[in-house]
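A short write-up of the structure that comes next.
Shown here: the complex without one of its protein chains, the others still in place.
And then chain A:
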Amino acid sequence: MREEQVQMAVMFLSHPSVKGSPIESRRSFLERKGLTSEEINEAFHRVPDGTSSVTSTGQGVNLNQGVQLQPQGMVPLSTASTGVASMLALSQRSRYSWSHVLFALAMLGASGAGTVLLLKKFFLPRLKCWIRNIVFEVEDDTERNSKASLCKESTEAAKVAAAAAVNSARASLEILNSRKDTRYFEAFIRHLDIQATELRSMSSALRKLEVAREAALFSYKQREHPSQLGSENGPNSKLLGTSVNDWKDPESSYSSLMKEEVKQNAVSAYDSSAKPSMLPASMEPSGGQHPKSYMEILAMIQRGEKPPGIKDINDSPPNPAQPLPNPRLAPRMKPWEIPQPQNSSSYALPQDSSQLNIENALPWWKRNKLLEQQRLNLTMG
């Protein structure tokens, strides 16, 4: 007989909630715990219990210790089963087998319900998540591949469309030059305007794609050709800087330049000065003297060509120790530092009738007929 086990059993039986439960359940519990019948009897002997008085308020929590995990639904079930068990005990203590069987059935039902709930709450969601992740991975891969190919296709399509539009613009300009007819001029201008707007939208889309591509290319070049970084840093940084930073609306410059070139060519057509080149300035091969448009320069840089006319200038200080010159003039006070009424000017103008003489004495950049008239009105009125 193990004293330790008996002690544990005594403690168990002394617990107030245990005291309310039927003897059979106590016994069966202790048996399950591995106590011998001798030890159980000894424990029972030691604990003075009013086993005959079983109250129906017994909430046999110990009954549920057989089921380790306790979902919420278990407690009412267990209380129901204990209620049934206590009712049984109330009626007939001698009918051990019947209550035993019922008790066993109740336990089985409770454990079955418990496992079902467990499955529902914990395992199924995890399984679903796992399946969903797998499915998503597969979808992602296919999506990414399709996106990359889509990107490439769209850039190529945009480039082809831009080239086609440029060709058509060139063709229409040639037609104009050959005809030299004023009647068609207006229609042609309208046509070009439409083309300009189309090109504008395409160029903005192209630019966005190009910027992204530039960034990717730049990082690629950084990896592959570290020695070339120095020379490429300048244009690329400026390119990214200009295209991404403050020129959010360079379309205005582009369209205005397009219009200017059209005007120039129209004028030349009018004059019939018969310039040998029929193409607009921007279409001429590099090396010409005409100013290139902004987009042209950008395109050249992206192609890797250097725009013409850039000289190699050494602008480092020839004498870094050159002293600063002595100031020859004392700094003047600022107009807002001089305490004077707001409506007077910074230079004194005598308000007399000989305005003409004073006006003639002023240099042209001080003469302002409007302001002087206003001042006159103020003094006169």
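Rule of thumb we're sticking to: contacts are C-beta pairs under 8 Å (C-beta built on N, C-alpha and C of every residue); 3 or more make two chains touch, one makes a residue touch a chain; residues count from 1.
The criterion applied here is as follows: contacts and distances are computed from a predicted model.
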item: Omitted chain (choose from "DNA topoisomerase 6 subunit A", "Peroxin-7", "Translation initiation factor eIF2B subunit delta" or "Exosome complex component RRP40") - UniProt protein name; value: "Peroxin-7"
item: Contact partner of the left-out chain, one of A:Pro16, A:Gly34 or A:Gly309; value: A:Gly309
item: Where the unshown chain meets chain A, residue by residue; value: 234-235, 237-239, 241-242, 245-250, 252-253, 256-257, 260, 292, 294, 297-298, 301, 306-307, 309-320, 322, 324-325, 327-329, 331-332, 334-337, 342, 345-347, 363-371
